[in-house]
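Please find one structure pasted underneath; my questions will follow.
A single protein chain has been omitted from the complex, and every remaining protein chain is retained in its original position.
Each chain carries a letter (A and B) given by its place in the written order, and its residues are counted from 1.
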Amino acid sequence: MSFSPYHEFNWTDCWFLLQGAGRTILLMLVAGTLATVLGVAVGWLRFASRAARILTAPAIDVLRSVPLLVLLILVSSVFGIAGFDIDVFGTAVAILTLYAAAFAAEVARAGFASVDRRTRRAARSLGMTAGQEARHVLLPLAARTVFPAWVSLMLALVKDSALVSAIGYVELLKASQVAVTQTNQPFLVFALSGLLYFAICYPCSVLSRNLEARMKHDLAA
Amino acid sequence: MKKILFVAVLSLIVSPPAWADKIDDIVKAGQLRCGSMLDFPPAGFRGAGNEPDGYDVQVCRDMAQALGVRAVIVETSSSDRVPALVANRIDVLVASTSPTLERAKTVAFSAPYVAYANVVLTRADSGVTSFDDLKGRTVGGVTGTTTEAIMLAGLQGWGQGKDKYTGYGSEIDSYLALTQGKVDGLVVTNTVGSVLGKTPQFRNLVVAGPTPSQADLCAIAVNKRDGELLRWVNLFLWRQTRIGRYAELYGKYFGLGTPPALTADGTY
Partner (left out) sequence: MLDYQFHWRAVLADLPELLGGAVVTLQVTALSVIVGVPLAVLLAACLRGGASARRPARAFIEVTRNTPCLFQLYLFYYGLGALGLNLPSFTVAVVAIGLNNAGFLADTYRSALQAVPAQQTAAARSLGMSFLNAFWHVVLPQMARIAYLPTVNQVVWAMLNSSLGTLIGLRELTGVTQFLQSRSFRTLEFFLLTAALYYVLAKALMLAAALLGRRLARGAP
């Protein structure tokens, strides 16, 4: 037979895993950015208007109460049936964005709510316009408060992106499954991909913890 | 007058374009998106450089070549095969799929393009030598496959429930479970059985006789509304056998000698 479905684990597989890790990071960057923008917008609406809060509540509620795996399969089949010409990466980004935005909106709303009303009024009484006040007072103060929560959200996104393997996008987890298929060395492959996930997430979580500690320190000072 | 003109222009804009069938779409796009399982060697797998290869994959490439377009291989897991087609993520499904009447309510199947026999796969040390030896043992399968259906029918025949059955998400997961001893038996195609036993990684797996099932004639699937494409696929398959390409690919990937006839006794 002129082909080889199986081989020993080698450097090609290592490179394949690294490519998977690259795609995981790409997913996080693209979906994370979109989710943050969407989340801040929806969070602002939910903070500023009661009507918006009531209108957006069901969508956020559903997104937070259904497993991502089920959402992925459901939404990808809806996309196809509706005739959207969108590839697996696009589908994955769309679903991860919506999913993370549902959480980001709540984080953002909490951030806006944490800014003292009197501070904002003081800014306006100094002659700032509403726009200036939002840009120079509300947003920076809110961002400061929710920054750690936002970092954990991005970390959750890295881990959630593993589920995208279920609709066929070859990110880190799917790449490890492929490598296991070819080498039948699950322990080695999973140990490697575990290390890669850890290498992506751990620095972020340490950074977030340090910043949180520093902020607490600043507030106490 | 103005109003009539407006309506006429509007109707021109919103009226559907000249009717184009799926074949036109594929030729225009310059690519045939083809769904295959890549965890089902030797029908579908990734070669040493991680590029797709295998019997199903090669059939896809032949088909794309005949259409004069590029083949894009989209990996689909066994339970995601038909959803990928329904969701329009792929144009055709060449993934060793058995054409059941239930599935045919959702997608359209071609004439058979490959035939498998289903056999029992077990570990050399399990003591299982026939399908009936699996009675009372822990067994496994892959969710949404014909081989799973055969196993479940066996369990029912032995008066057993499903509590000793585990359905895995992919073929490789089920082989791993068998090698590791999580289950004592699987039902697999003869093609899988022959290649696994020769693979160093799965040295401890052996084929333990046939299963009480007929030859599994697998078909290519397309969307129900793509009738033209289906007729084209049937002609393509008919030619593959006539020009000897079926025998060539069967020999190359499965290495099991003369390929089985793609017909059933007493009918076509």
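Definition applied: contacts are C-beta pairs under 8 Å (C-beta built on N, C-alpha and C of every residue); 3 or more make two chains touch, one makes a residue touch a chain.
Treat the numbers as computed from the prediction; the structure is a model and nothing was measured.
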item: Contact list for the unshown chain, restricted to visible chains; value: A, B
item: Residue in contact with the excluded chain [from B:54, B:83, B:99 or B:112]; value: B:83
item: Residue touching the undisplayed chain, where the options are B:107, B:151 or B:218; value: B:107
item: Listed residues A:40, A:107 or A:173, member touching the removed chain; value: A:173
item: Per the touch definition above, residue among A:31, A:60 or A:73 touching the missing chain; value: A:73
item: Touching residues on chain A - with respect to the absent chain; value: 62, 64-71, 73-74, 77-78, 81-83, 155, 158-160, 162-163, 166, 173, 180, 185-187, 190-191, 193-194, 197-198, 201-202, 205
item: Missing-partner contacts on chain B, residue numbers; value: 78-79, 82-83, 86-87, 102-103, 105-107, 140, 143-145, 162, 166-169, 173, 176-177, 180-182, 225
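Operating definition for what follows: only the chains that are shown with their structure count from here on.
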item: Rounded Å distance between chain A and chain B, as computed from the means of their C-alpha atoms; value: 35
item: Contacting residues of chain A [partner chain B, same complex]; value: 1-7, 12, 16, 73, 76-77, 79-81, 83, 88, 166-168, 170, 177-178, 180-186
item: Chain B - residues contacting chain A, complex; value: 38-39, 41-42, 45-50, 53-54, 74-77, 80, 83-84, 86-89, 170, 172, 175-176, 179, 195, 199-202, 252-253, 255
